[in-house]
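Below is one structure; the comments refer to it alone.
One protein chain is absent from this view; the other protein chains keep their places.
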Amino acid sequence: MLNLAILLQAESHLLPWQQSMADFFTGDTMVSIGTWIAAGLTLVMFSFIYKDNALFRLGEHLYLGISAGYLMSLYFFNNMKPVFIYQLLPWLDPKFGTPEGSTLNLWVLIPGVLGFFILLRLVPGLGWLSRTTFAFYIGGFTGISLSKVFSGLLLPQFYATIDVIPYMVTSGPDFVKLLNALVLFVGALSVLVYFFFSVEHRGFVGGVARIGVYTLMVAFGATFGYTIMARVSLLIGRMQFLMFDWINAEIIQRLAVIFRGG
Amino acid sequence: MQFFRKQFPILLAFAMGMTMFIREFVPAKIATDLYEGFTKWAIVIVGFSAVFAILSLLHHHVNRVRRKVPGYGYSMVTIIAFIQMLLLGLIFSVRPGTPVGWEYWWLFVPMQATMFATLAFFIASAAFRAFRARTWEALALLIAGLLVMIGRVPIGEFISPYLSDFAGWIMNNPNMAGLRGVVLGVALAQIAISVRIIFGIERTYMGGGD
Partner (left out) sequence: MENEAKRNFLELFLLLDRRIIYTLVALAVAIPLIWPIGLPIRITPEVQSVFDKIENLPEGSNIMMSADFDPASQPELYPMMKAVMRHIARKKHKLAITVLWPNGPNLVAQCIEEVKEEYPNWRSGDDFVFLGYQVGGTIVIIGVGNSFVETFPKDYYGNATSTMPVIKNFNRLGQADYMIMFEAGNSGDWWIVYGTEVHDVEVGGGVTAVVAPQYYPYLQAKQLNGIIGGLKGAAEYEMLMEHPDMAVAAMDSQSMVHALLFVAIVLANIFAFALAIQKRNAARREK
């Protein structure tokens, strides 16, 4: 039988048994066991490079289950408890009655009910109730974002594009500055023209759209180069773990200790 | 009842959208209170939607086990892993120094990191076998990609500082210009979609339901 108090107190401060547990799980033995398990799972996931196999599928589904369980626990502690449960039932908060404790806030019942409607999507015949929640949330959020996207994204980016026009006029003998300003202005504008499909891309418009295509190709090429960098970095990270944290620390060094007689 | 199923959500979206938009231009305390209140309520609602997402996943795998479809054993692994992680998390919390913290660091992190690390092999193989400059556009993409790829790492800087400088120029000028066009397009599209949602033209966000 789960003790609700322990469940709700679990993370508010470290009790002595929790401290012992922390020392155990961060101790050398568990770190060593963890390293071997991690190395095994890493090799299992890498086996997909050769071909799809049962071990990989097992690892994949294990990852899915662990991830879902972790997220559910996290949502409970980080979201459900502090912003919903403690607002409705503040006496469950271990710090209730102190300045740090929660206070009763019945208004939270309204978003709670709206949130519950989302869960009703799993119940046949009651899924339509979730439309109210989505309408409330999405409607409100789009109202906020309408002005924010305009003032925080569209206008600053637009100003930054036309801001280079003075450089094209006043750059003088600084050809690099002039070239940069031209590339920036013409490139951005031509990409916008390329994406404007309401006018046929012929003649002058077609020519500008062509420049837009080449600008986009250069941008995608740069993105490709950086993507290679990113993926290789991830591989380097795993190789560092396998070579140093597993093979070197767990195998070579332990064998060295054994052969040297401790 | 039909009104609550169909018309009411559209009216509610309109009311909420217009309220939160107009509130931006009202310099009064009620506008700030509305903003803060909506934010607090939205966090509660999004929490439930996150829980729903996980329950949906579980629902799918439980159905697979119930119907004993081929490969349902894998679904059982998912369900068992989920239950043990949830129980341990609720009892002991999810921080480092707990069973869940240990599983997170030694099971979850290696598996997720490795899944993405395998992409390095695939991208290398794909780049070698398929990246051909058959058109002028592809040639532009290839040259930009190769210059950035070699210019932005120490070996490129070692070969020639001009390689590094030119790669930097590509990032700060043509790349920036191209993606600026994309960003402006995205911003305009976001504004258009927001208006469509508020005025009830766009309703796909509500999902199905009965």
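Side notes on the structure shown:
Order of writing sets the labels: A and B. Residues in every chain begin at 1.
We take it that a contact is a pair of C-beta atoms (placed from the backbone, for glycine too) under 8 Å apart; a residue touches a chain by one contact, two chains touch by 3 or more.
Worth saying up front: this structure is predicted, and the values here are computed from it rather than measured.
Shown chains touched by the undisplayed chain in the intact complex: A, B. The omitted chain makes contact with chain A at the following residues, 11-13, 49-50, 67, 70-71, 74-75, 78-79, 82-83, 86, 95, 99-102, 141, 144-145, 148-149, 151-153, 156-157, 159-160, 184, 219, 222-223, 226-230, 232-240, 243-244. Touching the omitted chain from chain B are residues 35-36, 39-40, 42-43, 46-47, 50, 93-96, 101, 104-105, 108-109, 112-113, 115-117, 120-121, 124-125, 127-129, 131-133, 142, 146, 149-150, 152-158, 161, 164, 168, 171-172, 175-176, 179-180, 182-183.
Keep in mind that, in the parts below, only the chains that are shown with their structure count from here on.
Inter-chain centre distance (chain A to chain B, centres taken as mean C-alpha positions): 7 Å.
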